[in-house]
Structures are given as C-alpha cells and as structure tokens.
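Shown here: the complex without one of its protein chains, the others still in place.
Let's look at subunit A:
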Amino acid sequence: MTTARTKPLSSAEPGQLAQGSSWLGALRNRRLWLGVLGWTVACLIFFPIFWMVLTGFKTEAAAVADPSLIFSPTLDSYAEVQNRANYLHFALNSVVVAFGSTLLALLIAIPSAYSMAFLPTKRTKGTLLWMLSTKMLPPVGVLVPIYLLFRDTGLLDTRTGLIIVYTLMNLPIVVWMLYTFFKDMPKDILEAGRMDGASTLQEVLYLLLPLTLPGIASTGLLAVILSWNEAFWSLNLTSSQAAPLTAYIASFSSPEGLFWAKLSAASTMAIAPILVFGWLTQKQMVRGLTFGAVK
C-alpha cells in the first residue's frame, strides 16, 4: 500500500523530490559536523580529567616520564595518600559545608526572590544588579577584612565560618536564579490561593515551592557544586579542623616539590563524589535550567 501511494508521487514530481532530498542531505551533513564539533569540545574539556585519573594510577617516576598511555597501573599513590591524610575527614567537611551553605542560601534566597518577583518596587532591578555586581569583585580584595573578622569572632578553621562565607558567595546567584523561576510562575495562581485564604507562608509552601521545585532543585545543585569546588576561601580560612577536599588536594603540592601521581590520586578522590552527584542529578539540572524556556 505504501508503494502504491509513493509511486505516483515520485513519478509526478521528480524535480521537487530531488530538491527535497538534497536539502535533507545538507541538513544531515550539518548535523554530522555539529556532532563532530560537539564531541571535540567535550573531549577537550574532559581530557585533563582523564589524564589526572590516569596519572593517579602511575608511579611517581612514570608520572613525570614521557606521557604514555601504556604503563602498569598501581594503587601505590592511593595508598600513600590515604596514609598521609584522612580522606574521610576532609570529605565530611566538604559535604557538611557544601550542603549546609546551600540550605542556608536557599532559606535566605527564597523569601527575597519571592518579594522581588511578586512585590517588586522601583529599586528591585537595581538591587538585583547590585547583588550580581558583588560577584565581579575579586574575592582577594576582601580577604584581609574577612580574615580579621573571622579571627576576632573565632570563626577561623570552623565549618560554620566556611558555611557563612559560601552562603554569601552563592547568595547572589541563588537569588537571581530563583527570581527568574518565580517570575515565570503565573501570578494568578498565587492570587487564587490568597482568595482561598492562604497566608503568605502557606502560599509559598503549598503553591510556590511545589510549582517551582525543578527550578529550586537545579539552583540548589548548582550551589552545592560551586561550594564543593571552591578553593580560595577554604585554603585561606581553614587549616585542619574544617578543611574540605579542596584543601586536601592542595596539601599534596608541598614546598618539597610536586608529586604528580599523589596529587592526581588525591584530586580524583576529591572530585569523584561531586562527579557522581552531578551525573545522578544531570536530568534534574537540565530540566531546571531550561525550566520556563520550554513551558
């Protein structure tokens, strides 16, 4: 039946069909090139990570020798790294600080984004821009005052201190992202809730949060990742007690020289949890970051 249908069509309009197929071919070609480009970029980005993981399984001598893909893998570096420092101690600090600061940032950002999105004033846009502008300041510019503040309040080398700094660091981005998600939420729904007798808190809990959950989740995930990978503040404000994994990595680049294999092994262990975490939440991240755009 299909042949019967397609036959007269192709014989009746051969020119049009040929034109159509060449156009289709061009499209397929374009897709192919875009695919090649995409994979090249992905490989370029992934290569350092790949090399790091590889180096972690080499001996210290092989690590500084000619780069080669063929070598006999060893777990020596991992064993030694584990001997020199307690990985779990640092990892726990990372988890507590990353999730703690994210939770705190969300707690502060949700009400502020709510008021900016639904009760804007003349200065809302300015406030948002100002918040973002703080991200343009190099952190080192405020290192000394923050260090002194932390010293005087006893926050140096505490998880609480790091949580506070990370919360402040991520707050502008978190507020901005939540603001855009909240802005996409139809105002009518909240007003209907108000007519139904919802207080502001109930409005947020029963209507706003469930409806913008994908956005909130992706914002939270981003904040976790940013906090996990942060090194500047953790290196400067912690020494041992509250030091997270970024400090753990850095501890293997010592004045006695660089030990590439050990450094790589430590780095691999430090980024592994967040990589797995990112992998698991990938779908959620993409969904959240395109939330509203596809609605």
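Quick note on the criterion: a residue touches a chain if its C-beta (ideal position, glycine included) is under 8 Å from a C-beta of that chain, and two chains touch if they have at least 3 such contacts; residues count from 1.
What we mean here is this: contacts and distances are computed from a predicted model.
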Record lookup, UniProt, unshown chain, options "sn-glycerol-3-phosphate ABC transporter ATP-binding protein UgpC", "Germination protein, Ger(X)C family", "Sarcosine oxidase subunit alpha" or "Imidazolonepropionase" -> protein name "sn-glycerol-3-phosphate ABC transporter ATP-binding protein UgpC"
Tell me which of A:T158, A:T180 or A:Q202 is the one touching the absent chain. A:Q202
I'm checking contacts with the chain that's been left out. Which of A:G56, A:G193, A:G215 or A:P244 qualifies? A:G193
Determine and list the subunit A residues touching the chain excluded from the picture. 186, 188-189, 191-198, 202, 206-207, 210-211
